[in-house]
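A short write-up of the structure that comes next.
For subunit A:
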Amino acid sequence: MFGFGVLKGMSVTLWNFILSYIYPKKGITTVQYPEKKKEVEERFRNFPFLVYDGTPDNMRCVACDICAKECPPKCIYIIPEKDAQGRIQKKPATFDIDYAICMNCGICEEVCPFDAIFMDHEYELSEYDRLSDLMYPKEKLLKPVEHFMKIRPTDCGAIEAQRAAKGIKGRAAQVQSAPAATVKPAETQQNPPANA
Partner candidate 1 sequence: MDALHILAKLGIFAAMLVTLTAAVMVVTLRNIFHCALALILVLLGVAAAYISLKAEFFAVIQILLYVGAIMTLVIFAIMLTSRIGDKTILQNNRQGLISFALLGLFNVFFTGAVLKTSWNLNPAAMAANVDAGVLGAAFMNEYVFPFEIISVVLIVALVGAIILGRADQ
Partner candidate 2 sequence: MSETALHSQEPQLLEVSIGPQHPSTHGVFRMNVVLDGETIVKLKPVMGYLHRNHEQLAENMSYLASMPYTDRLDYICSMTNNFAYATAVEKLAGIDVPERAQYIRVLMAELTRLVNHTLLVGFLLNDLGAFFTPILYAFREREKILDFFEATAGSRMMCNYFRFGGLKSDLPAGGLEQVKKIVNNYSRFLDEFERLLTNNEILRSRCQNVGILSKELAVSASITGPMLRASGVNYDIRKVDKYSIYDRFEFKVPLGKVGDVYDRYYVRILEMRESIKILQQILKQMPEKGEIISAKGAAAGKSPRMWKPPAGDAYGRIESPKGELGFYLVSDGTPKPYRYHVRPPSFINITILEDMCLGYKVADAIIILGSVDIVLGEVDR
């Protein structure tokens, strides 16, 4: 009747109050952020990064510009490298991702035929200036495969197994085995690289 519903409600809050003291594991849900960090799930996706095998200059990306075209908010900007004679090379000279615009949706990772771009787990990226500091150039984007293996073991394992099965070796191996001019890496047959 009048007042008992209120008392029942108050008993719930009192129970939570006592629970937070006698059994903090269940009663307290706060994670003390700077000291203890809540570990992220394996498939957690934050901003993308570029993968390279071994040394940074033999990165997997071949500047095919598919991810730039597929990216919904258009935050990737690629200019392929040109060699002495002005011919287009299979490496990006500049590869900028504007982290301020990227909404970490993961579409670039899906559509990249060369397994060159993946979503990172790093989320402490706050900067002072939004325009210049958040525009990540190629150097800041490049990370070794080991880093990818460390943060996403199952996905990376599956992709590495796939690459090994298809016999795709890292860029270093490719360059020695075939003349630099017209390299026809196996994986680009299905869609011709429509570079700009």
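The criterion applied here is as follows: contacts are C-beta pairs under 8 Å (C-beta built on N, C-alpha and C of every residue); 3 or more make two chains touch, one makes a residue touch a chain; residues count from 1.
Keep in mind how these were chosen: all candidates are chains of the complex that A comes from, given by their letters.
Quick caveat: nothing in here was measured; it's all calculated off a predicted structure.
Evaluated over the candidates 1 or 2, subunit A touches in this complex the candidate numbered 2. Residues 2-6, 8-9, 11-13, 16, 29, 40-45, 66, 69-72, 103-107, 110-111, 119, 154, 191 of subunit A are the ones touching candidate 2 in the complex.
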